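As you look at this complex, bear in mind that one protein chain is not there, while each of the others sits in place.
A and B label the chains in the order they appear, each numbered from 1.
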Amino acid sequence: MKDLIKRNSGNFVFLVLSAGVFLITSGQISSKSNDVAEARRFPYMMCGLIAAMSLLSILIDIYKWRKKELEPQTAEDGRKAYAWIKTIIAAALIIFWFTMINMLGFIICTAILVGGITVLAGNRNVISIAAVAIATALVMYLVFAVLLQTRLPEILF
Amino acid sequence: MDIIVSVLQNLFSLQALLVLVLGSAVGMVVGTIPGLSASMGVALMLPFTFGMEASYGVLLLVSVYCSSIYSGSISAILINTPGTSASAASMMDGFSLTKQGKARQALDISLNASIFGGIFSGVLLLLLAPQIAKAALTFGPPEYFALGVLGLSIIAGVSDEGLLKGLILGGFGFLISTIGIDPVSGIYRYTFGNSNLTAGIDSVSAMIGLFAISEMFNQLEIGAKRMVQAVKVDNEGIGMRKMKPYVPTMLKSSVIGSIIGAIPGTGSAIAAFMAYRQAKASSKHPEEYGKGSLEALSAAESAKNAVTGSAMIPMMTLGIPGDAVTAIMLGGFTIQGLAPGPQLFEKSPILVYTIMIGFLLANIVMMLEARVAIKAFSKISNISNHYMIPIVMACCVVGAFAINNNLFAVKIALIFGVMGYILPKLGFKNLVPILIALILGPIVEQNFSRSLVLSDGGFGIFFTRPLSLIILLIAAGSILLGLRKKK
Partner (left out) sequence: MKRRSVGAAVVLTIVLGFGLLGCGNSNTGTEGSSANKETETTSSAETTSNSVNYPKKDIEIVVPYAAGGSTDMVARAFAQVLSNYLPNNVNIAVVNVTGGNNIVGTQEVYSANPDGYTIGCIAAAPLSIVPLYGETEFTHDSFETIAQVTSIAQVLAVSANSEWNTIEDVITYAKENPNAFTYGVGGKTNVSNLALSYLMMQEGVQMKSVVYNGNSEVLTAFLGGHVNAYTGAATDIKEYVESGEAKILLNMGSVVEDFYADATTMEDLGYESVGDAYTGFIAPPDTPDEIMEILETAFEKAMEDETLLATYANIGIQPVFLNRAEFQELISQTFERNKEVLKYLGEIE
């Protein structure tokens, strides 16, 4: 049983998601019944599609499980345990970037982002870390702010 | 005769050459960096054109356009991130080829096919512009709807891990595309009071997140030394002569691309996917598609660049932009005092022909520049992950910001990045259906609504109009064929 849920985790997620979206749609989106351009039409349709397909997938899987016709699980490429923590830290760095950029400015935030990720990637050489962080931030600044004239947030101080 | 002489004089001047070389270089840089789209590149060049003579100004924009559409594939192939959404279809095969050590070949095919498509549409532009434009006008809301459905049917051909999963992701992508203000009814959907969401989810940010940022997350997790495991790198190039076996594919794809480009409101991404689909259906080796098929790559690439020339057709003959980039070019024309449209051909034939032939030249210049650059580019996959991952991540983040100068796009990219990272773990490995549905959703839905407005709610309108009926039948046929082949 646990196996079943694990194999179909994606399907269950989508099933729940489609139900959720359906509810939000009914609640949030107003609809005038005499309006031909019904705004809820396609969202409902898609919720239905997703729900139907994920349910179907789950049922097919149950059927196969019953008949013991399951295909062998494809082996996961050898990833170290808890490697997903790196992803979380990387995501946190990106959040840091767009949260602090209006205060610390483009160059500092980008340098921190690059520096942090290069460490996550396994770089342990301090000089190399600093070099790539600063170089990348400066080059990006040159390309975006100077060459392409995009407005980049500047440091507040 | 003197028209031809003047045109040639215009084109073979130092200024023209400088403009073409510069434009191609800028376009190539802008196109490769994920987050900087072709329209951004053209918009950024717009102020520079004010001080120039009209034809040179337009040529500058044209060369930026062509090369940025082409170069999006460079990053698609090398680091699994399309630089522009047009290259999304090249990503699957392109990156697989890189993983097999054949990056150089992939890049060569990409360039050659792009040039093929570009010149094909350029010739069409030169010879048949007015006629094609007239034909394109016959597409009304029902036809656009049918075209969108045809585009969506690609999902059936792309999801090789099961139609059901493809449909789920497609439905999901479609749902996401409904976020924002529905243009036809004016109703706010899923905006939760956030003004940034009123515009909907930009497909470029979504793409950056879904395919690039998630790939970087994956790389971090795997913790390898290089992005692409050191395989024996095959640096043998593919010159023009070796392209012979791909010519039929490229021809068909260029036709598809040219048709899509000439129809206002569609874009390169859709053309590339359609050509991909068509090529797969008629290929002798369909099982290779998605795993590193050079043929697939040639199809997608020639289609996407075939859009560039034909998108200029409605722009120049009717004054109607064929896609977002030509919309900006249109503005460039107007500010110069030129008015694209029926009168332009009569009043300024020299200008018109300069632009059209200049377009062909731009493609050639681009090819020369790219050939030089490719040798360098293919070595990129050798760079250590210590540098690649952070730099690419930074490009994605800054690029997402640069789309609209809006930090919100970065948040969207991050969310999609996390999504793209988690979904494979939930069993959904091929995420392309999300992108396809995200791009095509609005076209399908809005034109469906408009058609119903025109027909007062009658569904018959899609079947009584011959053109939309034909397209819908093609779509149905292609889905059925796809299902059959699965058995």
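Points worth noting:
Here is the rule we use: contacts are C-beta pairs under 8 Å (C-beta built on N, C-alpha and C of every residue); 3 or more make two chains touch, one makes a residue touch a chain.
Note that this is a predicted model, so its numbers are computed, not measured.
One of B:Ile119, B:Val184 or B:Cys396 touches the chain omitted from the figure, and that residue is B:Val184.
From the options B:Leu251, B:Ala339 or B:Ile422, the residue with contact to the chain not on display is B:Ala339.
In the complete complex, the residue from B:Gly223, B:Gly237 or B:Gly265 that touches the missing chain is B:Gly265.
Interface note: of B:Ala43, B:Leu175, B:Ile256 or B:Ala475, the residue touching the hidden chain in the full complex is B:Ala43. Looking at chain A, the residues touching the absent chain are 32, 37, 147, 149, 151. Touching the omitted chain from chain B are residues 18, 21-22, 25-26, 29, 39, 42-43, 46-48, 50-52, 137-141, 180-181, 183-186, 188, 191, 193, 195-200, 202, 264-265, 314, 318-321, 324, 327-332, 334-337, 339-343, 369, 372-373, 375-376, 379, 404-406, 446, 450, 453-454, 456.
One rule holds in what follows: only the chains that are shown with their structure count from here on.
We define each chain's centre as the mean of its Cα atoms; on that basis chain A and chain B are separated by 23 Å.
Remark: chain A residues 7-11, 13-14, 17-18, 21, 24-25, 28-31, 35-39, 42-43, 46-47, 49-50, 53-54, 56-57, 60, 77, 79-80, 83-84, 86-87, 90-91, 94-95, 97-98, 101, 110, 113-118, 120-123, 128, 132-133, 136-137, 140, 143-144, 148-151 touch chain B in the complex. Within the complex formed with chain A, the chain B residues making contact are 29-30, 36, 44, 162, 164-165, 167-168, 170-172, 174-175, 178, 182, 184-185, 187-190, 213, 216-217, 219-223, 225, 385-387, 389-391, 393-395, 397-398, 401-402, 405, 407, 410-411, 414, 417-418, 421, 423, 426-428, 441, 445, 448-450, 452-453, 456-457.
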